[in-house]
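Heads up: the structure comes next, in structure tokens.
Selected chains from the complex are presented in situ; the others are not included.
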């Protein structure tokens, strides 16, 4: 069974590469946001012109990035969303809420110390994983039916 | 006409193989749940860690299996659901209800002794078959237009 | 907060009355299927004429009952579905699947011996209760915000 | 014009009371989550029985709270979501994502220091307010057409 998987959240570690590497050979189409932090922040003003106010600088970038993320979220079968150690990561939780409302399957990748704070997100998910390898094993099982 | 067919229910007999064999040559993409009973029961704890409480052991497995089944149910054109002689088979009836709410065509495969108990499920279905061969003949007719 | 609650499943015990009595004073609109077993079985032929074949006798009744149950399921906010000790109860599981696909909140009322067989249904639910009193407490909490 | 407004997020300050007080006289039905932190955390185990594992303790509570929050989110016209100074507040961002996917109007209440971290949420919103009074003025304008 072929899957469309969106990898959301944390962009400062190698978890995406680890999941994808560990899923080698599986029929999965990978999607995700722009992971170049600077490009993601500045794409709006870079293309459509500078803004004096940082608020609108951010708005222009976020709206342009949403062209990619919303399209991909609407296409995916499974959202894998990673909450890392740092940052507020509200966009990760936003993506999870969006995916839940669209009826997507959700796998959350999170360290145990976030368990209580993520309990509402986890309650909307199909699985809570502790490592990219667990995510990959789950996707392997779902697509190949073998553990 | 090409069809996406999901084969739900009963996993302890060879009915899936018989339907698929009898549909040889037809343009059908087959989907279905994991039919390895042990893997299906234990996938959650196997991948994400053991649970002391059997209730949560089951929950972890059921949620992971749902990644596969919901995705496939949402993709299929036709749900074929088989109610066998044994077990409660509530997940089979659940799949039928889910498919009905999604507007999928439904073919039920059931022995006559279940007719009264399955009357609500049958009333939401396009056909009630008595054998894998009848299911296959129906799918052959739908895809090729010939009896 | 006012709720529309559909009470599905088991029709041979007093669980509905017990839930409703224990929710006395709450702003809840109750809905449910016809619970007169004979009327539910025979309504179709009684109104639209007898059938020689029991299969179509059942079909006529099930289709007519669906006018009520589908309308009510589509209107409800919460589905409470009770699985009793006896019978196949596939229509209860069918209702749960239908409600899940429609994004309804689900509370399952079941004895522990059904836990394994109901694991897929439970995994789509917001709570698994063991008694009508637990169901009522949950509804009281949801509508009044107090335990 | 009458509105159904859901007040999501931050539960440790008086912002809800301030918004509601400042909207005195407007035709608004207010909705929101359970704001008693202890009840919200423990409702699941309190009603359905204790859990040894904190993870499932949290899960039971989050799932029960979702009966209320999802029903209310689906009913509201406008989501007002407040991000306070403390905590991770991932459930607030999750609610915003859910509301965005359901096409709800969104007003975010946030201090300027969160602007960059909330840029994706803000980009899905109709307004970013700095105080409960601004939220109330906006709701007054929307319902009465006067500034």
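Every chain is named by a letter (A, B, C and D) in the order it is written, and numbering of its residues begins at 1.
What we mean here is this: a contact is a pair of C-beta atoms (placed from the backbone, for glycine too) under 8 Å apart; a residue touches a chain by one contact, two chains touch by 3 or more.
Everything quoted here is computed from the prediction, not taken from an experiment.
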Where 4 copies are displayed, count of copies in the complete assembly: 8
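One rule holds in what follows: only the chains that are shown with their structure count from here on.
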Same vs different contact residues, chain A with chain B, by half of numbers used: different
Chain whose Cα centroid lies at the greatest distance from that of chain C: A
Chain A and chain B: spacing of chain centres that average the CA atoms, whole Å: 31
Computed distance of Cα centres, chain D from chain B, in Å: 40
Where chain A and chain D are represented by their mean Cα positions, the distance between them in whole Å: 23
Contacts with two or more other chains, residues of chain A listed in rising order: 103, 128
Chain A - residues contacting chain B, complex: 1, 3, 77-78, 103, 105, 107, 125-130, 134, 137-138, 141-142, 145-147
Chain D residues within the chain A interface of the complex: 54-55, 58-59, 61-63, 65-66, 83, 87-102, 114-124, 128
Parts of chain B lying in touch with chain A, wherever the complex brings them together: 31, 34-36, 39, 42-44, 46-49, 60, 63-64, 66-68, 70-72, 74
